[in-house]
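As you look at this complex, bear in mind that one protein chain is not there, while each of the others sits in place.
After this line comes subunit A, so read on.
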Amino acid sequence: MKFLMNIAFKNMFRNKLRTIVSILAIAFAVMIIVFARGLIDGMIEDTYSLYIHYDTGHIKIIDQEYEQKERLLSLQYTVNGVGNKSFSEMKEDLNNLEGIKMVIPRLKFGAAVSTEEELVQMLAWGVVGAKELQFTNLERQLVEGRMVKSGREVVMGTKLLAKINKSVGEDVTMVYTTAFSSFQGATFEIVGKIESNLPLLNEQLVFMPLDTAQRLLYLNNESTELLLVTNNREQANEYLPAVKNYLEKNGGADKYLAQSWKNGNSFIQLLEVSETIYNFVYLFLVLLSSIVVINTLVMIVKERTQEIGMMSALGLKKKEVMLLFMLEGSAMAVVGSFFGALAGGALNYYLSGVGFDYSAAFEDIDVLMNPIIYPTFKIEHMLFAFAIGVIVTTLTAIIPARRAAKLDPTEALREI
């Protein structure tokens, strides 16, 4: 076995060009697999983060009625304490629960700014600036100024600022509807600008301090939602019962809905299914490239007919002849897969820093998804692609190897 391996290895160098082409074919397929996996993983990762940061938190608490009315930005169904506990006590209690790291209140409402041409609609979020910075990646995207702290100040996206023709440092007057349905206006200083690939952040959102929003809307000590941040987002479901238990104990089980980010998001579930489907695409890709190896081996078997006859005369059994050719095929597979996995890993490592832009493909699709994907660099992807490259190619090498083993020694040895 060991000496057959040795011969198979040396045989790879007999026709270097042909061997290199075969190796490259495999390397290419394996590299694509690593890249595709990194990309999809990055996409899923990114989507998860976006949903968690700007929608669901790890666990989200809202009024049960609010779920249907969320799109209307209703201010009638708020989070405003539970039982005889006030809003702040409720936040503090939740924060003290096992595994809960942070409680983030958000007060979402509709607002508009009138310019000379039009009324620009926007989505206002009353937030605790410091908490948002800690939880999301807003810090990176704040290209000018700072996040909101307190008082009459706002932060907006680049595109939104362009729409209303304002820049950081200037004042802006916004109109909105209060909780009592009265139409009012207020003036704010623009203290920061956000530049993001995400349309939501870039052209829709306006951040203002939570207490300011509460005062303007007459919703002191209320928010439209509470986001809970746990120690580990993957274990969000495990922390959920304690939250539900707390709400129940205080008589809030009927009023509030507490949901983990993992439930009820069909887009995330779709992405996970697609990952499985892609595995079959990868398999097909490797099968295609292994055709090159099969072809090489078929040529090799033809060329070495006499040699096979000699080996068989010397007492090599059919199984050993077959093994010899399979080893040669799998040696190419190992080398190709190794370099392919390395190249794919390097590519992902690079792209995980600078990103992979395919905004063109997503121009008109309105999902919470970043048009620049940062593929993830994971050893796991490299190992996966390496394994699939080696296994599939070695298995397909059985076809030409069997052909070699079937050769009749007297036929093979015949002198021309």
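Convention: contacts are C-beta pairs under 8 Å (C-beta built on N, C-alpha and C of every residue); 3 or more make two chains touch, one makes a residue touch a chain; residues count from 1.
In this section, contacts and distances are computed from a predicted model.
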What name does the UniProt record list for the absent chain among "Thiolase", "ABC-type quaternary amine transporter", "Cytochrome P450" or "Putative ABC transport system ATP-binding protein"? "Putative ABC transport system ATP-binding protein"
With the full complex in mind, choose from A:312, A:330 or A:376 the residue touching the hidden chain. A:312
Taking the full complex into account, what residues of subunit A touch the chain not shown? 3, 7, 10-11, 13-14, 306-307, 309-310, 312-318, 408-410, 413-415
